[in-house]
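Written below as structure tokens is the structure these notes are about.
The other protein chains are all here in position, but one chain of the complex has been omitted.
Showing subunit A:
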Amino acid sequence: MPAVTETRETVEKLAKSSYEWGFETDIEMDIAPKGLSEETVRLISERKGEPQWMLEWRLKAFRAWLQMEEPGWAHIHHPPIDYQDAHYFAQPKKKPGPKSLDEVDPELLKTYAKLGIPLHEQALLAGVEGAEEQRLPVAVDAVFDSVSVATTFRKTLAEAGVIFCPISDAIREYPELVRKYLGTVVPIVDNFFAALNSAVFTDGSFVYIPEGVRCPMELSTYFRINARNTGQFERTLIIAEDRATVSYLEGCTAPQRDENQLHAAVVELIAMEDASIKYSTVQNWYPGDDEGRGGIYNFVTKRGICRGARSKISWTQVETGSAITWKYPSCVLAGEGSVGEFYSVAVTNNHQQADTGTKMIHLAPNTRSTIIAKTISAGHSDSTYRGLVRMQPKARNARNFTQCDSLLIGDQCGAHTVPYIESRNMTARVEHEATTSKISEDQLFYCRSRGLSEEDAVGLIVNGFCREVLKELPMEFAVEAQKLLQISLEGSVG
């Protein structure tokens, strides 16, 4: 029997083994009734103790959203989403939020322990093999459902002048900063899901790195959806002033459940002169059962702007979860000589659908962008890479290099590459390379003859295929990402 057939069968068998991290935590929740109306928006704003301008901003977004339609162009299919059939606000009942880890509900800590999330610095600093470069400690802002409940390392960060807090705290404590930047990269009316997010976002992170400061630690948020039928609307805003540097990690897992869950996050990054923002994501939301039922719908708007000269924004993502992923982290290169990067691994298995990619918008001269997208499809899954590179008239000598590689496991899956190139400047140069390959019988046999199981062999080959992207991840994320790749292809690869 050819290995691919076997592989497919193993995938099917293994997909039935339940989602490793699909558990639910029993914590008392404060939940708003189902449905979305102006009432809901007002309730959220009131519960968050927001100033009037914020409420008005939300209402403007809500009214705009009512006039908008869901985008229909992505290469994905799903039953219509009933926006009235979800809760838009849920938070653990224990209030006010704990000030230290000791105050955190032990149930919650147990959840983190199950997820293997290292809340303590010691755990984070525990030696990781191959960690050659000097590693920064990690500050964790854990988002549990809609409210950040544990934030560590605040003090060290405060000493460096770094602000890292839940965005709802920032709205109250740093209103002038939030008001100045919120919605400047992703405007309220940018798209259907961004408008929805603007109206009802309940949490997310706020990061501010002052001029000349190199953030002394990696900033990390672990997302997790826990309440049944709660839409998750995160809003993240990161600002790096002149010559500031920050690396931000985002990761998530979600418990197994029956109904599809909507997730529509918005992330905005702003890099000033010579500033650098690195944003890394390992995304592992529940993909649904082997028929795709019950998985997370992930519609995300992530965009960064390189406002200052020579600034740099780098997106790295490893996507293994969700029933549906719709996501295009983008860079607007407005500062002369600024740099945008996008490194991505997207894995789909069973009936997962992913439509992801990036947009690089070159506005200024001498801007450079690099896109490395690796797509792995197994089972009956379908994956589309969609990338836009736009060279505006002023983008003299701008450069883009794009490389898209697809790896197919089995013959029931699909991979599509859709590059859009728009060049309005004669001196700009755009290069695009694309490959599609399969794991060969030769490779599998070679590995197995050395004692590796077929599964380990596929894991090894897949990790090799993704190497250029994985090496961009901070060390502890890279290790986690490798594990995730293996888990998500388990059997798929069998």
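By our rule, contacts are C-beta pairs under 8 Å (C-beta built on N, C-alpha and C of every residue); 3 or more make two chains touch, one makes a residue touch a chain; residues count from 1.
In this section, contacts and distances are computed from a predicted model.
**Q** Quick one: the chain not pictured, UniProt calls it what, "ABC transporter ATP-binding protein", "Lipid-transfer protein", "Spermidine/putrescine transport system permease protein PotB" or "Formylmethanofuran dehydrogenase subunit A"?
**A** Options "ABC transporter ATP-binding protein", "Lipid-transfer protein", "Spermidine/putrescine transport system permease protein PotB" or "Formylmethanofuran dehydrogenase subunit A" considered; the missing chain's recorded name is "ABC transporter ATP-binding protein".
**Q** Looking beyond the chains shown, say which of A:43, A:59, A:452 or A:479 touches the absent one.
**A** Of the candidates A:43, A:59, A:452 or A:479, A:452 is in touch with the missing chain.
**Q** Which residue from A:160, A:388, A:460 or A:479 sits in contact with the chain not drawn here?
**A** A:460
**Q** Which residue from A:46, A:82 or A:441 sits in contact with the chain not drawn here?
**A** Checking the options A:46, A:82 or A:441, the one contacting the hidden chain is A:441.
**Q** Pick out the residues on subunit A that sit against the missing chain.
**A** Looking at subunit A, the ones touching the missing chain are residues 1-3, 129-130, 440-443, 445-454, 456, 460-461, 463-468.
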